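One structure is given below, encoded as structure tokens.
Omission of a single protein chain aside, the complex is shown with its protein chains in their original locations.
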Amino acid sequence: MGCRQSFRQCCDRPKNTNVRISLPAVCFVWQIVVIILFGIFIRYDQESDAHWAEYRKFQNISSDIENDFYFRYPSFQDVHVMIFVGFGFLMTFLKRYSFSAVGFNFLIAAFGLQWALLMQGWFQSLDPMDGKIKISMESLINADFCVASCLIAYGAVLGKLSPVQLMVMTLFGITLYAVDEYIILNLIHARDAGGSMVIHTFGAYYGLSISWMLYRPNLDQSKRLNGSVYHSDVFAMIGTLFLWMFWPSFNSAITDHGDGQHRAAINTYLALASTVLTTVAISSLSQKTGKLDMVHIQNSTLAGGVAVGTAAEFMLMPYGSLIIGFCCGIISTLGYIYITPFMEKYLKIQDTCGIHNLHAMPGVIGGIVGAVTAAAASEGVYGKAGLINTFDFTGKWKDMVPSRQGGHQAAGLCVALCFGVGGGIIVGCILRMPIWGDAPDDNCFDDELYWEVCLL
Amino acid sequence: MGCRQSFRQCCDRPKNTNVRISLPAVCFVWQIVVIILFGIFIRYDQESDAHWAEYRKFQNISSDIENDFYFRYPSFQDVHVMIFVGFGFLMTFLKRYSFSAVGFNFLIAAFGLQWALLMQGWFQSLDPMDGKIKISMESLINADFCVASCLIAYGAVLGKLSPVQLMVMTLFGITLYAVDEYIILNLIHARDAGGSMVIHTFGAYYGLSISWMLYRPNLDQSKRLNGSVYHSDVFAMIGTLFLWMFWPSFNSAITDHGDGQHRAAINTYLALASTVLTTVAISSLSQKTGKLDMVHIQNSTLAGGVAVGTAAEFMLMPYGSLIIGFCCGIISTLGYIYITPFMEKYLKIQDTCGIHNLHAMPGVIGGIVGAVTAAAASEGVYGKAGLINTFDFTGKWKDMVPSRQGGHQAAGLCVALCFGVGGGIIVGCILRMPIWGDAPDDNCFDDELYWEVCLL
Partner (left out) sequence: MGCRQSFRQCCDRPKNTNVRISLPAVCFVWQIVVIILFGIFIRYDQESDAHWAEYRKFQNISSDIENDFYFRYPSFQDVHVMIFVGFGFLMTFLKRYSFSAVGFNFLIAAFGLQWALLMQGWFQSLDPMDGKIKISMESLINADFCVASCLIAYGAVLGKLSPVQLMVMTLFGITLYAVDEYIILNLIHARDAGGSMVIHTFGAYYGLSISWMLYRPNLDQSKRLNGSVYHSDVFAMIGTLFLWMFWPSFNSAITDHGDGQHRAAINTYLALASTVLTTVAISSLSQKTGKLDMVHIQNSTLAGGVAVGTAAEFMLMPYGSLIIGFCCGIISTLGYIYITPFMEKYLKIQDTCGIHNLHAMPGVIGGIVGAVTAAAASEGVYGKAGLINTFDFTGKWKDMVPSRQGGHQAAGLCVALCFGVGGGIIVGCILRMPIWGDAPDDNCFDDELYWEVCLL
């Protein structure tokens, strides 16, 4: 703690928010590096390559409609909307930070997805024959997923970082994500269709740890801007609704063809529906006159989708999904009422969007639900082929049994937590250096620092 | 009338808008009941169950892409957007009721779809073997459809009911819808792909009857808030456009695979396009200087989609669709100019969003168009197989002929009307009880009653 304190003081020089050199430099250099690496490493896979016609004949595939594109593309576009409109508009709720919310979200997502294609490619789909990464629609979905974890982290630090810091945070976040994902999915062989662990738990603790390292004791000097106005709350509802509606696509985008995608979509749809009711109930209970709080409606209604992520493709049963949503609506809303103020006051973690309530807790719940339901899986419920398909008990893992799979799921959750907290602390240290152009404590949450703003 | 009058007086006690007990109680109790009922009744169907792999082999289905998921999912997501963003934002036009418009829309839709899965399941897809309801993507679409009818009804009472009343209205509305739909589609064997009768006619008359029962003689005391501001009108256009764009998906979502979905989408697209032109024409004609009125553009442009609903899958021919849209744009816009004020003044029906013009009249027109075009169907136009597929002349109905089908369509329309008006009157009586926390007449259309609002 003393060490952290002294490091902190050393970093606390007066702030200069001019990013005219650093931002363009970072954008140009990184984009050029990415282009070079793409030139060396990235090629189309057989389903997007012009040789598909020959490959199709060779593999005896009866129709073009069996190209994976047609299984994935509608889900991909929904996920894409969640990343850019969903996350972007969800964060527009602050009265004078809408440009940054939606604009920096755009910037870091556009950069992050390119970096993710490289990092995930190296870890997951490097072709041993020619050393190239072969990309397809599924890679694009995975890149969007990867970006989601960094956008979650952005929620914790919203209004407090400069765009350059956000780019750095994203660069490291994507890298950590790719390693983390490789360990959880490939080495540990945990299943995580909707990313409760890999995306939400990791992303949220990554963001919270960074926010903890960058604690601003005098942030209440910016209090006047740390709130919403009427119209900014309506804008934020655009984000909420697109996230809410398309979450079934998020959780089913990369699950198994056929029943896997079908079931994941149904489970997510149901979990989200019951979350809305308990969120409204707790929100109303928490106010003297029973009024609802927009913050809860905008955020906690989504918690069910997070928590059902890992287990979305499992045989949760419709009532199981409803129960998960039911609990998460309550926990998440209570989090906004009690835990966020507690964390700010006692743990020195300033969490602008309350991602602890929306992503961290539901993510951990999702990991636990995944472990329990995997351990409880049985041939009676899944059928023999269904069990093998759902948990991918093939190849090296063909002797795996559900009870052990449950243990692996739990191990995956721990890895996600460790990567999130550990990575966040290290990256937080880096971001404390006084060279990144972030705002002084009395001028946070303000678009005018980084945008030409015309108020009248 | 005298009876209604005295009932009215008995109910007119001073209003208390505190819903701190009732709203959470309703949400919790109903959600718990739904979970229990889901536990007892609802299971995955064979296409979303993990046994699909075995079922597929057994049924000799050649590819996973023939899972119904891939036929329905893109349309489902479009319908989902219409329900939550479309209806939600369409109603944000009031200057200080955007939170309630989009928030309560969210609440009642999330509750309604769960209840709809149960009610529609009991009536339509109870498996006689094990007494369970088997759900799939098509059930989710049907649940969304069912919810649509209650959201239409919400349009009539927008700004005047408390969230608890809306929940009650939805509970009964969904129940009535399920019975109504069972009678029209199963017993009468009417066809109604896009729900002109089942969804729009029923929903609109249900809402109008409720509004009639809850007539507020002093509503003009809230006149200052019963209007739009510049930005709220732009928000409402988000709703309009998403409804307009995705209506082809709405009308084709549950039609026959192949040409049925294809044709329904084309017909709806064309009907909506011509509606826009006649709406603009009449709107401009109605003002002294030819200016357009946003109310018309936001609402009447959608009337063509409503009116083409029943007949969307029929061989309407492209010009037929254009003619339907042409007429509905005129009728709906004239409705806003002449009929809505007339209804308010003489019939004592206060219709906030003008659903009579957007859903009721076009819905009835759609039912009539459906009856006429069904009666006129011939083997020459449809082909033998096409006629059987389109009108489902199979099983018990294999001896049906188009001319009799026309009669059944007309009967379906009458049933929808009766259920709407009758159900609305009964539910309206229930909602008059002075226990629901609705607003006094001089404080309607105001978010501050039910939301924490920060105006600056």
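List of remarks:
Letters A and B mark the chains in the order given here, with residues in each chain numbered from 1 onward.
Throughout what follows, contacts are C-beta pairs under 8 Å (C-beta built on N, C-alpha and C of every residue); 3 or more make two chains touch, one makes a residue touch a chain.
All values derive from a computational prediction rather than experimental measurement.
In the complete complex, the hidden chain is touched by one of B:M137, B:I184, B:L270 or B:L431, namely B:L270. Of B:Q46, B:T175 or B:S284, it is B:S284 that touches the chain left out of the display. Remark: the residues of chain B touching the chain excluded from display are 62-63, 65-66, 70-71, 74-75, 78, 227-231, 233-234, 237-238, 241-242, 244-246, 248-249, 257-259, 261-263, 265-266, 269-270, 272-278, 280-282, 284-285, 287-294, 297, 301, 315, 317-319, 322-323, 326, 381-387, 389-390. Where chain A meets the chain that is not shown, the touching residues are 17-21, 23-24, 27-28, 30-32, 34-36, 38-39, 42-44, 47-54, 56, 62-65, 67-70, 73-74, 77, 80-81, 84-85, 88-89, 92, 96, 98-99, 102-103, 106-107, 110-111, 113-114, 117, 135-137, 140, 163, 231, 235, 238, 449-456.
The criterion applied here is as follows: only the chains that are shown with their structure count from here on.
With rounding to the nearest 5, the Cα superposition of chain A on chain B corresponds to a rotation angle of 120 degrees. Chain A and chain B have Cα centroids separated by 34 Å.
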